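Only a single protein chain was left out; the remaining protein chains are all shown in position.
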Amino acid sequence: MSQSRRSFASDNVAPVAPEVMAALAEANSGSVHSYGDDPWTARLQTLAAEVFECELSIYPVATGTSANALALASLTPPFGAVYCHAESHVNSDECGAPEFYSGGAKLIGLHSPDGKISPGQLAAPIAHAREMGVHHVLPASLSLSQATEWGTVYSCAELAELTHAAHELGLRVHMDGARFANAIAHLGCTAAAGSWRSGVDVLSFGATKNGALAAEAVIFFRPELAREFELRRKRAGHLWSKLRYLSAQLVACLENELWLRNARGANALAVRLAEGLQRRGLSLLQPVQANEVFAAMPAALITALHEQGFEFYQWPAPPGQLLPVVRLVTAYDMRATDVDALLAGVDARQRTTS
Amino acid sequence: MSQSRRSFASDNVAPVAPEVMAALAEANSGSVHSYGDDPWTARLQTLAAEVFECELSIYPVATGTSANALALASLTPPFGAVYCHAESHVNSDECGAPEFYSGGAKLIGLHSPDGKISPGQLAAPIAHAREMGVHHVLPASLSLSQATEWGTVYSCAELAELTHAAHELGLRVHMDGARFANAIAHLGCTAAAGSWRSGVDVLSFGATKNGALAAEAVIFFRPELAREFELRRKRAGHLWSKLRYLSAQLVACLENELWLRNARGANALAVRLAEGLQRRGLSLLQPVQANEVFAAMPAALITALHEQGFEFYQWPAPPGQLLPVVRLVTAYDMRATDVDALLAGVDARQRTTS
Amino acid sequence: MSQSRRSFASDNVAPVAPEVMAALAEANSGSVHSYGDDPWTARLQTLAAEVFECELSIYPVATGTSANALALASLTPPFGAVYCHAESHVNSDECGAPEFYSGGAKLIGLHSPDGKISPGQLAAPIAHAREMGVHHVLPASLSLSQATEWGTVYSCAELAELTHAAHELGLRVHMDGARFANAIAHLGCTAAAGSWRSGVDVLSFGATKNGALAAEAVIFFRPELAREFELRRKRAGHLWSKLRYLSAQLVACLENELWLRNARGANALAVRLAEGLQRRGLSLLQPVQANEVFAAMPAALITALHEQGFEFYQWPAPPGQLLPVVRLVTAYDMRATDVDALLAGVDARQRTTS
Partner (left out) sequence: MSQSRRSFASDNVAPVAPEVMAALAEANSGSVHSYGDDPWTARLQTLAAEVFECELSIYPVATGTSANALALASLTPPFGAVYCHAESHVNSDECGAPEFYSGGAKLIGLHSPDGKISPGQLAAPIAHAREMGVHHVLPASLSLSQATEWGTVYSCAELAELTHAAHELGLRVHMDGARFANAIAHLGCTAAAGSWRSGVDVLSFGATKNGALAAEAVIFFRPELAREFELRRKRAGHLWSKLRYLSAQLVACLENELWLRNARGANALAVRLAEGLQRRGLSLLQPVQANEVFAAMPAALITALHEQGFEFYQWPAPPGQLLPVVRLVTAYDMRATDVDALLAGVDARQRTTS
C-alpha cells in the first residue's frame, strides 16, 4: 500500500479524499437531530440546487446500487419495463437490485458496442410492447449511464435527442451517474446542461468513486416524481439515523468544485495512459472520454503486468476482437507516476520479447 | 451545540466516538481491494469470533433497519410469519422493511407491558397457524429485541427459555440488538452467553447508537443460515464498495471493549437519571436496565422542560396510565452534568409550582 | 352424497347451480376470441353496469383471494397500510396474499366482537402513522367485509359513516364481498345502495359461494383506480385465455337476480337454523344477518352431531365465552329439511341426556 499505486482495477479501491475526511471531522461535533433534520443535510439541498441551477429534491444514500434501484423503483411499477443498455451496471452488476426494489419489473437490454443507447433503438421494442398489450410489461423508464460502462460519454446533443425520444414514447429518464463527474469534466458543460437541461428526470449522482467514503445522491429534477421516495428509502434501510455524515460527504464533494477537480484529474490520467498504450502499439476499443481505458492486449503482456504487481480486470471481448481485452481505471488519487509505472511495465515486457 | 447536551431524544443524535473517527482515519491509507477483500474486514471476522467465542459469519451494514430486515429475510420465506413484540422496532418503526426484504412475510405482534415476549405466548398462535394449514402464513421465525423497546433486558435464563420454546415450535431466532451492548453491559455476562449460548441464531449487532458513524453487523451463529446472505446484501445495495470503512468502525467498537465501555457509560447515566426522577416524585414505567428511561410526567412539566431546551419524545401511554409518558435516552457521549442539568430543570419547575 | 345435505362446514362445499351449468354449456359453442374479447365478457360489463346502476369496470377472476389481493394491490403501494378487521379473511385466511400482491404492504388489524369496524377506530392509528412519518407505512386503504366474518351485516348508514371517515382520512375503500349477495339480500337494498352509494371504491363481488363454479369479480366504481388492473391480473396468472367461461358464470348469476334468489334462500335457512337452536336453549354469538350462524354449544353436543355425520367447524371462542363456539353455514343448495335434520340431531342428543 506504499509508494506507487499499482491497482487499476477500479476507482473504488481508492481511499477517501482529504477534503471529505475533513468534512466528516467537522460534522462530528455535538448532538444533532437524526434522520436528516440537521444543518449538513439542509446545506446539501441548497448547494445541490445551486450547482444544478434548479429546484430539485436530493436524497443521499451510501451506495450506487441503492441509488439506482431506488430511483428506478420510483419511475417503474412492478409490472413495468426499464429499457437500458445490456451491459449497464443496473442490468449486469447489481444482482437484480432494480428487480428487487421495483417489485419485479423487467429490464430490457439494448445492445451497442460503445455502451451508448441510440434514440432509434427504443421505438421498435416499445411498439412491440404496446402491440402485446397486457401480455407484455408496461414500458415505463429508460436508464442510461453517463459515463457509460465503456468509458464513453454522451454529448449533450446526444443526450437531448435520446431523452426526447424516450419522453415521446412515454418513458421517464434515469441517468446512472456513478461517473457523472467524469462525464461533466469531459464535456466541459454545466451540471445542469449535462442533466435536466438534456432531459434527465432523475440522476444517481456518484461520489464514492470520486473521493467520498460512501455517498451517492438521488436527485429528482421533477420533484413530483420524488413524492414517495422517502418512504422507499426508509423501508429499504437506506435512511441513516446519523444522516449528517452522509450529507457532509456530499457537501464536501460539491463545495469548491472538488467533484470536478477530482474527476478532471482522473480523466487526464486516463488520457495519458491511453496515449501511452497507443504509442506502444496497443489499440483501444473505445475513445477515452472518462477515467476508463479499454485496451486489447496480448495474453502474455497481461500476465507480465500482473506479475509486476499491476491489478486490473479482463473484460468480455466484443465479437471480432481476437485479443483479450482489459479495463484500466484511473482515479482521483493517482499520480502521473502511477500511470507511467504501468507504461514502463509494458516497455519492460516488450523489451524482453523483442 | 456547545456546552451541556440537552437532547435526550435518542442515542442516535450523538456524534461519532473519537476511537471510531481515529479508526476511519487509520483505514484511509492507499488503495485496497473493494467489496470486503481488505484487511479491516478480515480483522472484523477474526475479532468477532474472539469476542463471541465461536465460529460465526459477520456482515457489516450501515443501518439497523437493513441489518434486521436482511436477517429476517434470511430466516423467513415470503409466505412465512415472523413472531415479534407488537411494539418492536421491526414491526413499528421500519416502514415495513421486513415485509419488503422478505417478499411479503407477515409480522405477528405479541403484546406485553415491558417489551419482552414470554415463552408461553408462542404456543397458541402457532397452534392456530398449523391448524389453518395453507390458509395461514408459515410460522418461520421469532424476532426479539435486546434491550427491548421499553428499556428492559431479558436475563440469560429468560432468553434461553424463550428461544428454546421457539426452537421447539420450529422457529429460528433473531435478536434485534440495536442496543445489544447496553444489554450485555447490564447483564454483566459475556457476549456469547447473551447471544448464541442463550439460543440466538442471528444477531443484529448495533454500533451506530453506541459510537459508530453508521455501522451494524448481522452475525450468523449458524453459518448455514447465512448461505445466501451475501447475495441479499448486494441486491439490496447494502454492500459497500469501500467496505473497509464500515468494517473499521466495527473493529474499533469491538477492540479494547469500547462497545462495552460506551454502553456502561450510557447505562449508568440512565440509572442516575431514573433515580433522580424518582427522588423528585416521578414514577417510572419500567425498571431501567439499559439506556432508556420511561417516566410518567405531568404535561406542564414536559412543557417546562421543552422550554428549557431539553429534547425528548412523548410515548404512547399504556392502558391505565393517566399521565403522559416520556422517553429519555442517554448515550455514550453524555456526562453526569448533562443528566444533572435535566434534573435541575425538573427542580426549577417544581419550585415554581409548589 | 345423496339425500340430506349434512355439511354446514362452508358454503363452498356446495355444487354449482343449474343455471350456471347451463350458462357454461351455452357458452361452449364454437371458437371465440380469447382473453376477454368475447360476447360473454361484453355482456357482463353491460349487465353489471345495469345491476349497479353506474359506470364501472368489472374484471372476472376465479377466486376470492385473488379478487381481494388484486383489488388491494390496486389501492395500496408496497409501502402502504391496509386497515382491516383483525379477523378478516384478507388478514387471517389468505396466507398473506395481500402482502404478496401489494409487494409487502402491511395489514393493520382492528378488533371488534361482531366483525364490523366502527368509524371511530380509524382516527387513532392513522394519527399515529402520520406522526411517525417515514418510519411507518403510509395509510392507504380500508378493507371491510360485507357480510362480515361473524355473519353480521353493516347497514347502509353504518357503511356510509365508515367509508366517509376513511375517505376523510385519505383512505380508499375496498369491500370484500365474498358474501355480498347475502348482505344485500338481508338489507333489501339495491346493489348500488349497498356499495358505491355507501362509499365503496372497489368491490370483490363473490359468486363462488353462491352458486358459481369458480367466479368472482373485482368491480371498480372509480374506473381511474382500475387503470393498471389488467396488467396486474395478467401478471398474476388470473387472466383466463378462455375468459368466456368465467364471464358466463357471472352473467348467469346476475341475470334474473339469481344471485339474490340464491342468497335469500341461504339466508332464510340460516334464520331457520338460528331460531331452531335458540328454541332448544342454545345461544347465538351474533345476530344472524347472512348465511352464517355462530352458536355456543356444549362439547358433548358437538361430538354427538359430528357422530351423526354433521360437518361444521369449531371457531375460536371470544373472551368470556366459556362454551365452545361453532360456525354453521347454510348455502343456496340446501333445503329446509337439511336444517331440520340438524335440529333433530340436537333434539336426539338432548333427549339422551335429559
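A, B and C label the chains in the order they appear, each numbered from 1.
The criterion applied here is as follows: a contact is a pair of C-beta atoms (placed from the backbone, for glycine too) under 8 Å apart; a residue touches a chain by one contact, two chains touch by 3 or more.
The shown structure was predicted, so the numbers you read here are calculated from the model rather than taken from an experiment.
Note that of C:G237, C:G281 or C:P319, the residue touching the chain absent from this view is C:G237.
Residues of chain C that touch the chain left out of the display are 1-2, 5, 7, 9-10, 12-16, 21, 24-25, 28-34, 61-70, 94-97, 100, 208-209, 213-214, 231, 234-242, 245-246, 331, 333. Residues of chain B in touch with the missing chain: 35, 77-79, 103-104, 134-135, 137-138, 228, 230-235, 239. Within chain A, the residues in touch with the undisplayed chain are 78-79, 92-96, 99-100, 102-107, 128, 132, 134-137, 316.
Assume only the chains that are shown with their structure count from here on.
One inter-chain figure worth recording: chain A and chain C are separated by 51 Å, centre to centre, where each centre is the mean of the chain's CA atoms.
Annotation for chain A: residues 231, 234-235, 239 touch two or more other chains.
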